[in-house]
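A protein chain is absent from this complex, but the other protein chains hold their places.
Let's turn to chain A:
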Amino acid sequence: MKKIVYILIMLIGCNSFSQGCSDAGICSIGNGFSSAIDSSKNQIEVGNIFGKGLEDVTYISPYISYTRVFNTHFSLTTKITYSQASGSFGTRGNIGDAFLVGNYKFLEKNNKQWSSLLGIKIPFTGSNDKINNFSIPMDYQSSLGTYDLFLGADFKYKKWNFNSTIQIPVINSNANSYFDEYSASNDFPTTNLFERKSDVLFRSMYTFKSKNEKFTYKPNFLFIYHLGNDSYEDIFGNRQKIKDSEGLTINANLISNYKINETNKIELSIAFPVVYREIRPDGLTRSVTLGINYKYSF
């Protein structure tokens, strides 16, 4: 436990000015490859992610997840997220997205194992929540307002995991109506009728356990490339590209898991970006996130 606290303090102490990724997007989906459920058929997970975003925006993002293991190869995970943002515009919370992710693991041979992932994300909002009838930036929205498809593959070799996932917005239902021109703030770009491009994630993760196997540590790096410039509709109804919203984000992440017994686990995670896009109109601007969750298997 002392080691965990030490590592957390070290990570928190790092001076990070960074992008971060969605608490409920490609980052957490990519992590799904490594979530083994031992011999249990079912797992319920509840968690909270605390985040610090651009300017003075802070986040509380709870979620509930259920995983059903059908056999040694195939499992299905559902997840519902919520997010509340607080900052100079005020406080706005709403239910975010529903996820459905299928994971197929191939047989392990010579310490090598492949697995694949297919998932969808369904938004509960059009990303147009308002405060006092004021349109608010994407940073305050609980969902990106897109129906997304996830496709991924993972290669496990001994204690290493290497996985790659693509997140494709298939249907855009984003109805955000924030105009920088009509806002008292100059900190957020216009995102009226925002359209978002796809992301590709690559993650490398190393897993090691304590001697008594109660603690598991998973330090990892996430590389996320945003595949194009996002766009919005200006006050004249013309679509405008947001220059420099395409680009690379690199997140450092540490996951620490404590196994209370065979059915109960607690997990802590901390993540922060070390490289980020110049413009982040989608509001995925976490400079640091701290997550805690509880997993119950039965």
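By definition in this document, contacts are C-beta pairs under 8 Å (C-beta built on N, C-alpha and C of every residue); 3 or more make two chains touch, one makes a residue touch a chain; residues count from 1.
The criterion applied here is as follows: contacts and distances are computed from a predicted model.
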{"item": "Hidden subunit of the complex - UniProt protein name among \"Pyruvate dehydrogenase E1 component subunit alpha\", \"Anti-sigma factor (TIGR02949 family)\", \"Raffinose/stachyose/melibiose transport system permease protein\" or \"Electron transfer DM13\"", "value": "\"Electron transfer DM13\""}
{"item": "Contact with the hidden chain (one of A:175, A:227 or A:248)", "value": "A:175"}
{"item": "Among A:111, A:185 or A:204, residue touching the chain not depicted", "value": "A:185"}
{"item": "Selected from A:110, A:132, A:212 or A:261 as touching the chain missing from the view", "value": "A:132"}
{"item": "Contact set of chain A toward the excluded chain (per top definition)", "value": "44, 46, 48, 60, 62, 64, 82, 84, 86-95, 126, 128, 130-136, 175, 177, 179, 182-185, 192-193, 235-237, 294, 296"}
